[in-house]
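Every protein chain of the complex appears in place save one, which is left out.
Now for chain A:
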Amino acid sequence: MIFRFRRQLSLWLALSMLSIVLTGCWDQLEIEDRALVLGLAIDQAPEDSQPKSDQVTHIKDNLNLPMIRVTAQIAVPGRVPLGPSNGESGGSGGSQNPVWVVQVYGYTLDDAMNNLEQQISDPRYLIHLRVLIISEEIARTNLGDLNDYLRRNPEVRRRTWMLVSEGEASQFMDVNPPLQRVPTLYILSMMEKAVESGKFPADYIGVFWSSESKWGENGFLPYISRRNKENILIKGLAYFSDGKMVGATVPIEIGAFMAMRGIDPGGYSILFKSETYGPVMIMVNKRFSRIKVHIVDGKPQITYHIALDTGLDEHVNTNVSVNSTQKLEDLEGEFRKGALKIFQSVIDKTRQKQSDIFGLGEHVRAHAPAFWNSRIHSKSDWEQLYSSLTIHLDVDVAIRRVGLKER
């Protein structure tokens, strides 16, 4: 009897212990109950329309921080199209906006996110944050403060894009492009395709952070501008020095930068006027670059060897035809001169602002450690040295093809 009772008891005990297995996840939260932030735009709050602080994270305003305005694009559960859309007439979801744009103010990014939390019902999640747009004003002043929060937050991926906008950043949160239903996803695919087609280097936020951390390199971010109602133009590279944006290039200089870095595939074409052949467009297909560091008289000298594999894309003035190796070589020579000018212009710009976006300091650090150890003791040491660095350019151009037209 007692034996049976004990058996019964141990059976029930075992079963009740098994119930622990059924509880599931402690942190469980249905996806419909999350406010998934897809994109963020961060601006300096305009002086005149600054609202009073929401006092969500503090009581008195003795923080002495500039106020920022954060525009968040939140995915509305069930409305973000996952597959190909089934036509406007198909589902009822077609006319509804798949995202909700919310604007909040705060002293820091985290303060603003807390204010956002206070205003929306669902807990915010940054796990699907793909695009961050910051205004040029912010980039030129306190980008480091934003990055602190983004680095600490484990939800933010290092493969998020951070872009610097000309003018207000919030305007990019309500573009309504016909190619994609969700605006931030459009910006995302725009950047990813630019990388694929050689229009822009793969400059994710993690890459930016890494190069900003290195002593011998400065970071850069894509610089974008809104053209018509829906168009977004990749306007250049916003380059940084001492953690702050100090300038921006023009689009063709992105091509020059990528050529100097040797990033394939080549995506830019160069239009120039040849003396004998008239205006010619040359398309760069492949880029190759090698960097050598020499220490001459106690100063580093950089020698670039850049090789461009190109093709003739357009030749407007057809009185003189390009139909022999000799003529192509003439063009190559002229193209080389033109390309050198563009390279030189990027170098001069960045040198003037002490922003080594080419990472030449890293080459010096790696290949001339003795010089580096004795002369460079902080990031600013290299930034100063970069502004007077001697850089030799040696450009090789080969025009391989001329398209389908013979002469």
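Definition applied: contacts are C-beta pairs under 8 Å (C-beta built on N, C-alpha and C of every residue); 3 or more make two chains touch, one makes a residue touch a chain; residues count from 1.
Everything that follows uses one rule, which is that contacts and distances are computed from a predicted model.
Matching "Propanediol dehydratase small subunit", "ABC-2 type transport system ATP-binding protein", "Dihydroxyacetone kinase subunit L" or "Germination protein GerLB" against the UniProt entry of the left-out chain gives the name "Germination protein GerLB". In the complete complex, the hidden chain is touched by one of A:Trp215, A:Phe272 or A:Phe288, namely A:Trp215. Of the candidate positions A:Gly206, A:Gly247, A:Gly278 or A:Gly311, contact with the unshown chain belongs to A:Gly206.
The residue touching the chain not shown here, chosen from A:Arg7, A:His58, A:Arg159 or A:Lys244, is A:Arg159. Across the entire complex, the residue among A:Gly78, A:Gly333 or A:Pro369 in touch with the chain not shown is A:Pro369. Within the entire complex, the positions of chain A that touch the omitted partner chain are 25-27, 151, 154, 157-159, 192, 195-196, 202, 206, 209-211, 213-215, 359, 362-363, 365-367, 369, 372-373.
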